[in-house]
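Every protein chain but one is kept in place in this view of the complex.
First chain written, first letter: the chains are A, B and C, and each begins at residue 1.
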Amino acid sequence: MLFRVAIAFACLFIIAGVAGQPAGDTALAVQQTIAPVTSLIATNHEYDNGTGIDLIWVPSIDDRLAPSRVTGYEVWRSVVGGSGSRIAELPAGANKFTDEQCSRESTYVYSVVAISVAGNAVSISTAPIQPAREWINLHRLNLLAIAFLVSAAVIYFIQSARSGKKLFVRKIAGLDAVDDAIGRATEMGRPILFIPGIQDMDDVQTIAAITILGRVSRVVADYDTKIKMPVSRSLVMTAARETIKASYMAAGRPDAYNDDMVSYVTDEQFGYVAAVDGIMVREKPATCFYLGAFFAESLILAETGNSVGAIQIAGTAMPAQIPFFVAACDFALIGEELFAASAYLSNEPKQLGSLKGQDVGKAVALVVIVVGTMAATIGSAWDVTFMNQLWSALKVVFQTN
Amino acid sequence: MKREVPLFITFFVGTLLIASVFIPPAESWGENFSVYFDIIAVFAFFLGGGNLLRIHLQKVASKRPDWGYSIVTLVAFLVMLAAGLFKLGNPGGISGNLTTAQSWFQILFQNIMSPLGSTMYALLAFFVASASYRAFRAKNRDATILLVAAFIILLGRTPFGTMLTSWIPPQYDLLQVPNLAIWIMSGPNLAGQRAIMIGIGLGIVSMSLRILLGIERTYLGDDR
Amino acid sequence: MKRSTYIVMAVMALLFAVSWYFKAATYHGNVMSPLVAGFMITLAAFLTLAIISFVYQDNPFYKFAEHLFVGISAAFWMCQSFWSTIVGNLIPRISTGLSKYFGQPYRDEPWNFVYWLPVILGILLLLRLSSKIGWVSRWALAFIVGTTAGLSFIRYLRSDFMEQISSTMVPLLAAGNSGESLLSNITLSATGPFVAMLTNWVIFLGVICGIVYFFFSKEHTGLFGRASRVGIWILMITFGAAFGYTVMGRITLLVGRLTFLYKDWLGLIS
Partner (left out) sequence: MEHGAKSRYEIPVLIAVVTLTLVIYVARHAEWFGYLQLSAGLSLILMLLVAGSLIWILIRTLDGNPAGRRMVFLYVAVAVVLPLSMQLTQKIEVTPEVNQLYRGLQALPHGAKVLATFDYDPGSAAELQPMAETFFKYAFDRGFKVIIMGLWPQGPAQANMALTKVLSEERYKVKSLRYGVDYVNLGFQSGNEFVIQRMGGEFKSMFPTDYNGTPYDSLPIIRNVKNFSNIDYSFNLSAGYPGTKEWVLVGVDQFGFKMGAGNTAVQTTGMYPYLRSGQLIGILGGMSGAAEFEEITKYRGKGTKFMLSQSFSHVVVVVFIIIGNVAYIMFERGRATEKKKKA
């Protein structure tokens, strides 16, 4: 209701403003003053917590001259029943502004000042407006729908796997090598090095690394191999200890577990790498696992590991680092395979079901890309309206804001 | 209690944060929760730092091999900690800027930590060369493709590569090595990057769901 | 230790002293005294050399540098996060007295009490040190992992999934070119329309085949298998290209360090 009243007021003001502009405006221009902006409207900024107001206006006619006589605009805001202040300076040519510093409790009036060397021109103020708060962000309905679609696919296949349906999962190179690699370390009597990346627990890749650690340490406990895990984050140390301890308990050898298997080194990227390199050349691990989020250190680790003759299994979802692991390690999990690995290694049907759910997501991606690209191509080359509409519809669905 | 409460906390917090994206009044929660994470991580430093001290003290006490170096670590750690926490030498005192040029903290950083870090980083120049020498060999088809792509890019960034193919006329200048290198970066490379990113996106979404639903809970350790 | 070790140590100490003397003598600046500055730049140079020596083999100098680095940097990040997180973000919300002590403006906001939550969880985490109630530390871990999962879910769905799909949907033919005009004008000019079209096709087919490679639940045989093989080729090109591109960046780092040694320390080049 209030909103409509505001709009009505705004319209009235615009009409008044336009009508009220004297015909002698151009004559004034000769006297070196400039015309103010017109049609200034304030509307509530949609789908926010009641903090934003959108302003839109038609720039001063003097701004349309070449060169423009306007040097810029100032946006002024005053709280009804309070003082006014300048809230923004905009370059010439600007015709909109969003004030994001409003309070839901206040009512505001705006005006825009056109600035020029010769003098300033103040616009007619907007109608009083109070920002409103919305409870659901309808701009993100597409995100919600896609999140729902992907989640539903994953959950559906987890459920159907749980109910005993057999699922095919392709081989992931490298994962089959895990057991052999640990066996090799046992035979050689050398330790296994497990590096969970250098990010903290707030990175999903680190969590994926910890879940793979659960499986690796289970085998380690069974074989009675030594595992060494220097980490660069204290929280990762805590989580890794819990995980390894659980594996040793599950293997029935809680007495063989020791907190020193996991040790904190330093948060500093290269300090950590320096220490890990030292450990590698001094203790000569037979097998190195590099799983998690890696940055530049990926190749320093992989090359040093190679120089001491270790079998190296790596996996990361850092696109920039995958090439180094592919080139320098014996086995590398590429991107998504890192996340699939924990499900794959667990060999639990419900975990494998989630992989099938991911594939549904990929199928959706494939279909959308093919349809969207075809629509775009046909639409733009032969000007087919329907295809153009289809293309923009798909764009809207997959565009994020 | 030991089992259900953590799983409930994970589920509750995760779902709350997903929901908050769609609810304007809750939109800033994600950001707040990240701050909470940082605060908890600082508490975790007690565990990490304590572990570091314990390991090196033990090494010194039992005079294990290389125990002398552990003294270096301990002294460096304590000196830096004192310099940082008490802002030693900082003209602004306890409320001065941590990285003011005259403070001990910044002097130690600039002259010890920074050269060490940069040099460790610079070792990559050697390692990247030895990795190229060792890994870029035409062992099979995949490796050959890797080799050829890397070779074109490498060559395209040397004056030698420019010289080699500068005779190619402008209407075929895509075949000039530097242009070909740029094209590989903006064509096939982009395609590969995108495919990897789409996969990663799905992998993380599915992993997050498994965590929220309590299917993936290795990080919690033993259930019993 | 062997006698040669002592000799090497003595030579290094001598070199250090010589460098210290000369650097201090030539120093002119105002932040540090010449003696400190001379020591610091010499130390930085020696540490640089100590780390570089690792590519030859592990040695006592590297071990020294490594241990020094670990100690200094662990404390560095602890201090850094103490000041920026605890003093910068936590204290101004939960205590007026401490904010005043640290010279931070107190932020009087309505939901400040929520900041006690991470403090409590942090303390729970520390209870891990007790063997009896150590299990409550898992509550803190569960909170962290839940936060991570929730935040990553949306973030990656948006930026890695949806955003990449929407930016792959582009016209394969340049706008206004309905095929014929394009085919009559095939050149391999790097900036020409044909190459632009070729690039679009490569991206389109490359993304498709790349995604096919990542399918887990379908056997890679037949047409699907062929697409997945093209997918792995595309990935190999990506990896090769990224690797080749990186070589340059890594060499730059070494240039940077060697410039430090040759210019700032030895003063051999201008």
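The rule is short, and it goes like this: contacts are C-beta pairs under 8 Å (C-beta built on N, C-alpha and C of every residue); 3 or more make two chains touch, one makes a residue touch a chain.
Because the structure is predicted, anything quoted here is derived from the model rather than measured.
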item	value
In the full complex, displayed partners of the excluded chain	A, B, C
Touch with the omitted chain, as defined above, among C:S19, C:T48, C:S152 or C:S228	C:S19
Hidden partner chain, touching residue among C:M9, C:L35 or C:L266	C:L266
Contacting the left-out chain in the complete assembly, out of C:T48, C:T147 or C:Q164	C:Q164
For subunit C, the residues touching the chain missing from this view	4, 8, 11, 15, 18-19, 22, 25-26, 55-57, 80-81, 84-85, 88-89, 105, 159, 164, 167, 241-242, 245-259, 262, 266-270
Contacts of subunit B with the absent chain, listed as residue ranges	31, 34-35, 38, 92, 97, 99, 106, 109-110, 114, 117-118, 121-122, 125-126, 128-130, 132-134, 136-139, 147, 150-151, 154-155, 157-160, 162, 178, 182, 185-186, 189-190, 193-194, 197
Residues belonging to subunit A that touch the chain removed from view	51, 86-91, 97-98, 100-101, 270, 281, 295-296, 307-308, 319-320, 400-401
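Throughout what follows, only the chains that are shown with their structure count from here on.
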item	value
Of A-B and B-C, whichever chain pair has more C-beta contact pairs	B-C
CA centroid of subunit A to CA centroid of subunit B, Å	16
For subunit B paired with subunit C, centre-to-centre distance based on mean C-alpha positions, whole Å	4
Residues of subunit C engaged with two or more neighbouring chains	51, 54, 63, 65-66, 69-70, 72-74, 76, 78, 125, 128, 138, 141, 144-145, 147-149, 151-154, 156-157, 159, 161-162, 165, 168, 204, 207, 211, 214, 235, 238-240, 242-243, 246
Residues of subunit A touching at least two other chains	143, 147, 150, 201-202, 204, 207, 235, 238-239, 242, 264-268, 270-271, 274, 319, 322, 324, 326-327, 334-337, 340, 355, 358, 361-362, 365
Contact set on subunit C toward subunit B in their complex	31-32, 36, 40-41, 43-45, 47-48, 51-52, 54-55, 63-76, 78-83, 85-86, 89-90, 101-104, 114-115, 117-119, 121-123, 125-126, 128-129, 135, 138-154, 156-157, 159-162, 164-165, 167-168, 187-190, 192, 195, 198-199, 202-207, 209-211, 213-214, 231-248, 250-251, 253-254, 256-257, 260
Parts of subunit A lying in touch with subunit C, wherever the complex brings them together	142-143, 146-147, 150, 167-170, 172, 201-204, 207, 235, 238-239, 242, 264-268, 270-272, 274-275, 277-278, 281-282, 319-320, 322-324, 326-327, 334-337, 340, 355-356, 358-359, 361-362, 365-366, 368-370, 372-373, 375-377, 379-382, 391, 394-395, 398-400
Touching residues on subunit B, where the partner in the complex is subunit A	18, 21-25, 27, 34, 37, 40-41, 44-49, 51-52, 55, 113, 116-117, 120-121, 123-124, 127-128, 130-132, 134-136, 146, 193, 196-200, 202-211, 213, 215-216, 218-224
